[in-house]
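The complex appears here without one of its protein chains, the remainder shown in place.
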Amino acid sequence: MVKLIAQTPCEGQLPMTIGDVTLTEVVIQTAWNVAPFAGKEADVSKALEAQSGVGFPAANRMLTKAGSRSIWVGAGRALVQCDGLPELSGLAAVTEQGDAIAAVRLDGPAAEATLARLVPLDLRVSTFKRGHTARSFVGHMAASVTRVGAEAFEVMVMRSMARTLVHELEEAAKGLAARA
Amino acid sequence: MRYNAWQIFKEAFTGQTGWKPVWRDPEPKKEYDIVLIGGGGHGLSTAYYLAKNHGLTNIAVLEKGYIGSGNIGRNTTIVRANYFLPGNSEFYSHSLKLWEGLESDLNYNVMHSQRGLINLFHSDGQRDAFVRRGNAMINQGDDAVLLDRDGVRQHLPYIDFDNVRFPVYGGLLHPRGGTARHDAVAWGYARGADQRGVDLIQNCEVTGIDISNGKVTGVQTSRGPIRAKKVAMVAAGRSGQVAAMAGMRLPIESHVLQAFVTEGLKPVIDHVVSFGMGHFYISQSDKGGLVFGGDLDFYSSYAQRGNLPMKEHVMEAAMTLMPMIGKAKVLRSWGGIMDMSPDGSPIIDRTHVDGLFVNCGWNYGGFKAVPASGWAYAHLIATGKPHDTAARYRLDRFTTGRGIMDEEGTGSQHNLH
Amino acid sequence: MRITCPHCGERDRREFTYQGASEIMARPDADAGVSAFADYLHLRDNPAGDTRDMWYHDPCGAWIVVDRNTVTHAVTGSTLAREGRT
Partner (left out) sequence: MRLKGKGFPDQQRSVPFTFDGERMTGHAGDTLASALLGNGVRLVGRSFKYHRPRGVYGAGSEEPNALVTIGHGAAADPNVRATVQELYEGLEARSQNRWPSLKTDVMAVNDLLSPFLGAGFYYKTFMWPRSFWEKLYEPFIRRAAGLGALSGDHNEDRYERAFAFCDLLVIGAGPAGLMAALTAARAGVDVILADEDSRMGGRLLSETTEVDGKTGHLWADDVLAELRGMDNVRLMTRTTVFGAYDQGTFGALERVGHHKPRKGDELPRECFWRIVAQRSILCAGALERPIAFPNNDRPGIMSASAVRSFANRYGVVGAPEVAVFANNDDAHRTARDLIAAGVKVSALIDSRDDVEVKVDAPVFTGARVVQTSGRLGLEGLTVEQGGRRHGIKAGVLAMSGGWNPSVHLTCHMNGRPVWDAGIQSFVPRDGAIPGMTVAGAARGRFSTAACLADGAEQGAAAATALGRKNVISPDVPHAEGAAYRHQPLWAVEGRGRKWIDFQNDVHVKDIKLAAQENFRSVEHMKRYTTQGMATDQGKNSNVVALAVLADATGRGIPETGTTTFRPPYSPVAIAALGAGAQGKGFAPQRFTTSHAASIARGAPMIEAGLWYRPSYFPATGEKTWREACDREVQMVRSTVGVCDVSTLGKIDIQGPDAAAFLDFVYTNTMSTLKVGKVRYGLMLREDGYVLDDGTCSRLGEMHFVITTTTAAAALVMRHLDFVAQALRPDLDVQIVSVTEQWAQFGVVGAKSREVLNTILDKPIDDDSMPYMGCADVGVAGVSGRLFRISFSGEHAYEVAVPARFGDSLYRLLVANAEMFGGGPYGMEALNVLRIEKGFITHAEIHGRTTAFDIGMDRMISPKKDCIGKTLARRDGLVDEGREQLVGLKPAGAVKQLTAGAHLFDAGAVATRENDQGYVTSVCYSPTVESYLGLAFLKNGRARHGQTVRLVDHLRGIEALCIVCDPVFFDPEGGRLRG
């Protein structure tokens, strides 16, 4: 019997370190878009928490617990990463998205300045803290940007744009490194 | 006074002291046969052709600012006749013919320069759409040439043909397309109208339109009431507000279109060039500045200024298309207020009020239309019948669905152009 | 220009797509007829001053109704289209 081989969106492109920032691919095993039906937000959150350990996040926030995460990804929508398809029938639209996303992590003292070349967001740590997430743009690409550490961010774009994402991050980091 | 070689020579040796005012500054009279609301390009050309073609001179052009203070002085100066839908084809064709005789007609050098306009395309589908357009231009009696990639390279060697996001497949050359000196067009028409007896009244804002028993009787202005047998609105950029004075709502939204000019540079861009993968068009003025623009800012506005995202988008288009342009420096940016109609085409028509006429909805194509718009509007005002070339510019086309002219194919409803 | 998305907060204009006056939310009844629909779709107050219009916050997918001034570009408020305010 034939077996299909999986590839990651940034296969062969990462990791790389440029100056004071390191780019690595975040490999997503499974993820679902969870969109509660009208009036079911609280029920969904409760059920999600029971199943995965993380509830439905508030707008612009990420919840993490053990291996699970739920990230707000837009009006009434969360990206839930956990083991196993959440059972929310009748409560929410659950849509597989684990293959739809390219995710890259930026680490290092230059991570914020690298993103500041591409993202029209106020990323100052005083306003955009660990666990904060935002739907915005990276260059011309719609993206989720999440702060995962004092000097660490995760950026998610559409899978088909993985190459552009890596390229733009790389170029931004190069220009920054050349100033040093 | 007529300008001629002798006069130029004489004035050079008498310290230029003999030149007369190019127009008068008359006080408004109590009554006119025709009042035109708006002293921009279209208002001035309408006045000129009313006088010249129809012998009507008891006319006032009321301008709330200075003559030519609207979009006639805030555009990218492109003159072309490369439309393809019936209605637009014959109108812009007529306009281009008028441009070609404008200088001798007005005895004023508007620097109309037919340096050729090239629309670039970047896919087979775009090519076919441009071929349809080019064939329509030739059917109309105008000119168009299909260029392949090498043909474009011969005309525009500086374009990036190799390392580019959307490679150039070819272009549609419109040899008679070009540019003109925008302010001079306003001044030339103003001078011509004034010489024929039209009163150009600056700093005179219309504050009301008087209507009695369904018939227009005059206007209220910041300089007092003025009676008129006919009133013609021609105030693109403020059409909605003017029409509201007559109790009308128009199918118009007002938007900002930005334009840019760089510092003066030695000649480098000979044609008017238009990028097919985003609104971007460029030419070089006789002073050496690169004059270019792009798409609307895309929000309704009367502010005559834009914001950074669209500026950036325009500059991005410039950099991907012709990266030799990078070190040209933007000197000035400004915004014009565009009367955006649902289908992107204008309106020249009567209204429900007897004696009240409307000319609006020029979207971002008003400059090149100035001669034909004035010609057709003058005809309508003078005779009560639409001119053949503008018969399709009806106000009711959105209700009947007949003759909708959506050149871009993006939809005949607002905010899609 | 910066506009406030009720979900995401104040954002650069580049994150939004514009869709004209909020009158567009008051769609006529199915049987209102051609002329009512033609007026609804095409005719606009087009005010020089305060206006209320529709914007789509592309990255988060929310349609919002924004209170704005077309002369000064001041933005004074915004709500979700879902809340039904025209």
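Should a chain be cited, it is by its letter among A, B and C, assigned in written order, with residues numbered from 1 in that chain.
Basically, a contact is a pair of C-beta atoms (placed from the backbone, for glycine too) under 8 Å apart; a residue touches a chain by one contact, two chains touch by 3 or more.
Keep in mind the model is a prediction, meaning the values are calculated, not measured.
For the chain that is not shown, the touched chains among those present are A, B, C, taking the whole complex. The omitted chain makes contact with just one of the residues B:98, B:244, B:315 or B:391: B:315.
Although one chain is not shown, part of chain B still touches it, namely residues 3, 5, 7-9, 11-13, 15-17, 19-25, 66-69, 73, 86, 89-90, 103-104, 107-115, 122-123, 125, 127-136, 138-141, 144-146, 158, 160, 163-167, 172, 181, 183-184, 187-188, 202, 262-268, 277-278, 284, 286-288, 303-305, 307-308, 311-312, 314-320, 323-334, 342, 397, 399-404, 406, 408-413. Within the complete assembly, residues 1-9, 33, 35, 37-38, 76-77, 92-93, 95-101, 113, 116-117, 119-124, 126-127, 139-141, 158-164, 167-168, 171-172, 174-175, 177-179 of chain A touch the chain that is not shown. Taking the whole complex into account, chain C touches the unshown chain at residues 1-2, 10, 12-13, 17, 19, 24-25, 27-28, 30, 32-34, 37-38, 41, 54, 56, 58, 61-63, 72-75, 80-84.
Note that in this section only the chains that are shown with their structure count from here on.
Separation between the centroids of chain A and chain B, computed from CA atoms only, is 48 Å. Mean C-alpha positions place chain B and chain C at a centre distance of 29 Å. Residues of chain C in contact with two or more other chains: 12, 14.
Residues 7-9, 11-12, 14-15, 57-62, 80 of chain C touch chain A in their complex. Those residues of chain A whose C-beta lies close enough to touch chain C in the complex are 59-60, 73-75, 77, 120-121, 134-137, 142-143. Residues 238, 240-241, 244, 249-254, 298-303, 307, 309, 312, 342, 398-399, 413-415 of chain B are the ones that touch chain C when the two sit in their complex.
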